[in-house]
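Got a structure for you, questions after.
Complex shown without one protein chain; remaining protein chains in place.
Each chain gets a letter, A, B and C, in the order it is written, and its residues are counted from 1.
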Amino acid sequence: MKDTIRRGAADFLNYKYLHGICVITIALSVFVISAFGLFLINAGDLMVSWKKGIRIIAYLEPGADEETRDLIIGEMETYPEVAGVEYVSSGEALDWLKEEIGRQTALLEGLTDNPLPDAVEVSLSGDIDGADAISSLAARMEGLDGVADVEYARKWIERFGGIYNLFRLTSMILIGLIVSAVMMIVANTIRLILYSRIDEIKITRIIGADDAFIKYPLYFEGMMLGFLGGLAGLVLLYAAFFITVPQLSSAGLLVYFQVRFLPWNLVLLILLISMTVGWIGCYFSIRRFLRF
Amino acid sequence: MKDTIRRGAADFLNYKYLHGICVITIALSVFVISAFGLFLINAGDLMVSWKKGIRIIAYLEPGADEETRDLIIGEMETYPEVAGVEYVSSGEALDWLKEEIGRQTALLEGLTDNPLPDAVEVSLSGDIDGADAISSLAARMEGLDGVADVEYARKWIERFGGIYNLFRLTSMILIGLIVSAVMMIVANTIRLILYSRIDEIKITRIIGADDAFIKYPLYFEGMMLGFLGGLAGLVLLYAAFFITVPQLSSAGLLVYFQVRFLPWNLVLLILLISMTVGWIGCYFSIRRFLRF
Amino acid sequence: MKKMPFDPERTIIRLYDVSKYFGETDALVNVTFDVCRNEFFFISGPSGAGKSTLMKLLYLEEHMSSGYAIVDGMNLARIRRNQVPMLRRRLGIVFQDYKLIPNKSVFDNVGLVLEVAGIRSRKTVRDRVMDVLEKVGMADRHDAFPPTLSGGEQQRVAVARAMVGNPSLILADEPTASLDPEAAEMIFDLLVSAHSEGTTIVITTHDRYLLSKGCTGSIYLKKGQCEGPDGACR
Partner (left out) sequence: MKKMPFDPERTIIRLYDVSKYFGETDALVNVTFDVCRNEFFFISGPSGAGKSTLMKLLYLEEHMSSGYAIVDGMNLARIRRNQVPMLRRRLGIVFQDYKLIPNKSVFDNVGLVLEVAGIRSRKTVRDRVMDVLEKVGMADRHDAFPPTLSGGEQQRVAVARAMVGNPSLILADEPTASLDPEAAEMIFDLLVSAHSEGTTIVITTHDRYLLSKGCTGSIYLKKGQCEGPDGACR
């Protein structure tokens, strides 16, 4: 084991040019994937912030007392999909309606009697998923004692939900395709590097090395390549991130939400995956070269 | 020239393994980039379809006659940003308002006199750009004789415009980064392939070949690699597209808009670029190898 | 040619009716001979006669097309894949084209044989490698890389690598081709002294001078066939 690592490390230094190119390729690959991942994560955040803007209004039965109202509010606050519950009295509702209707307030000026009921407005947490979840939430709210009616922008939500699902699904397919394409690119690069070393491998075999003697240091090298490449790719992404984001901010594009970098666990996952790909690339390429 | 191509083609067949790997790498690279491009194009279409949903309402002065109204409509139809103009009588507007307010129509039931003015509703073409353009269009509309007032969802449009700009800018940055990363990957692969052929190049030089004799067939090979790789990548994308899209449709995700493949001119551009990258990759790598 | 009784204590190599075809080229045709333990055995013949091919069959770089062969107790026709490295580690091989690893120093090239054989002690490796490099006159170039060596120097390193593991059988394919007569004599003397310590030596050569020196047995190949009295090998 110690010996494997020693020989792997020695070889690693022995092929500076080849390994340099391989690390660069892996770094660029990791960069591409994680840049795309970063983009999707932030687009997802954006979607969540949109979802948080959704409101469901529950109209209370006329003349519902304070107790019923508190009960309803308390119940709604226990729903996991619900981020906040706010009581809107009929007076507030009328003011809001006037504002909504805008310039045609003339229409409502003649009213002396407020025909609107009291209501409870519910805002959603970001992790509710799809139009169905929202309509089932609405149905649950409607079933509560003291709730007369529930209203929300069903059409808009359905449309939005459709688009969001489309975006999420296509970007998942896309990232799947990109990740596999990039893994194959990395495997190809490792294959080319092993190809350049085929003479060395052949000679080592013919003076009596068994497969293990040849394979394990190469696996170690593959993992090192993956690790260094992954690290370099992430550093590159971090640099690009810290050059780009302040410029987006200063261009006034980031007023509605916060752009964030990849979370730590994803960074570790990427490193792990790039090490694994380095190893797998070696694993499958070597099989071909050990046939001699 | 004929000779260069003959030798290039012969060499091309001479290194099947290396060139196979190179073509695969370029194909995967082109696939990644063009998949991402496809994604962005369709996301852009989605944005455009959203923008087309924007409506600007111009309220006419009370008692405007039919002539004024037609004049206004005619004028608005000449604006390039405008896709359609529709007249909405005050009666229609009231119906629409009732629908909008939803369950609280009780509120409006008492009205016998319609307080709403006649209006003209304008829908936008997809190529209007940003909130500023929309507000300038609104200002122009407001300046027309016979228009009392203009109303549109300013806040919503501003927010939407911000998000759209953010999406567009970041995806442009992203595609720029990805394209350069992938070009470097391709150049690296070509470098590795030339590295595997370094002995041949050295020998050819030492028996008297000048740089031109060595370079031009390699340039030709690089362009061939780029072309074949680009073609393969696009075919791959096309295949992925035709597997994915029907599934998206049948999953009911494509009800709001049509997904389309890359347009022909972009396909040609991608082929051209991948040939150029193949050539450039050769160009810069050879310089290093001709130093011997 | 009768099949002789086989005594693994006595016979280290037995080839019986071995042929090797490369497509239409008949590199070896029905070659039959034995090499006894502690022989000093010559294989000679003109260019393209099949000498190197014969060597390659013995260390399994190539596989014979037909026939039957035993090397150091192992039946080459039936050997399992994982036994091949074991066989090779018992041999010391000088390749006609040297087969030195260009990215490794002379020291590491020679030391690799010991590493492959599982010797982990850095000191043992160092001592044995420097010792054998000293013998072939390359000790002062131990940290050079093969591409910077002259042809003869590379060949001497190749000989050193074949000898460093003290193998019981040395297969040397034209080990003195690139050497001047003095250096060739030095290498030959080295092989002679290994022989006197009990090693079996098989050399291919067309060096008239070497051939004039003593050997305990030899065959002459021509176009893949043994040429000897009445078509027999020895």
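The rule is short, and it goes like this: a residue touches a chain if its C-beta (ideal position, glycine included) is under 8 Å from a C-beta of that chain, and two chains touch if they have at least 3 such contacts.
None of the values given here were measured: they were computed from a predicted structure.
S.K.: Can you list the shown chains that the absent chain is in touch with?
M.R.: For the complete complex, the undisplayed chain touches B, C.
S.K.: Quick one: say which of B:14, B:136, B:180 or B:258 touches the chain that got left out.
M.R.: B:14
S.K.: Touching the hidden chain in the complete assembly: which of C:19, C:83 or C:96 does that?
M.R.: Answering carefully, the residue with contact to the hidden chain is C:96.
S.K.: Just checking the interface: what residues of subunit B touch the absent partner chain?
M.R.: Where subunit B meets the chain not shown: residues 3, 7, 14-15, 199-200, 203-211, 213.
S.K.: Could you list which residues of subunit C touch the chain missing from the display?
M.R.: 22, 44-48, 51-53, 96-97, 148-153, 155-156, 174, 177-183, 206, 208-209
One rule holds in what follows: only the chains that are shown with their structure count from here on.
S.K.: Where the contacts of subunit A and subunit B overlap, which chains show up?
M.R.: Common contact partners of subunit A and subunit B, which must touch each of the two, are absent.
S.K.: Select the chain at the greatest separation from subunit A, using centres from the mean of Cα atoms.
M.R.: C
S.K.: What chain lies closest to the overall centre, CA atoms only?
M.R.: Of all chains shown, the one whose C-alpha centroid lies nearest the global centroid is A.
S.K.: I'd like the Å distance between the centres of subunit A and subunit B, where a centre is the mean of that chain's Cα atoms.
M.R.: Centre-to-centre distance between subunit A and subunit B: 22 Å.
S.K.: With chain centres defined as C-alpha means, what is the inter-centre distance between subunit A and subunit C in Å?
M.R.: 62
S.K.: Roughly how far is subunit B from subunit C, centre to centre by C-alpha average, rounded to an integer in Å?
M.R.: Taking the mean C-alpha position of each chain, the two centres sit 67 Å apart.
S.K.: Which residues belonging to subunit B are in contact with no fewer than two other chains?
M.R.: Residues: none.
S.K.: What positions in subunit C touch 2 or more of the other chains?
M.R.: none
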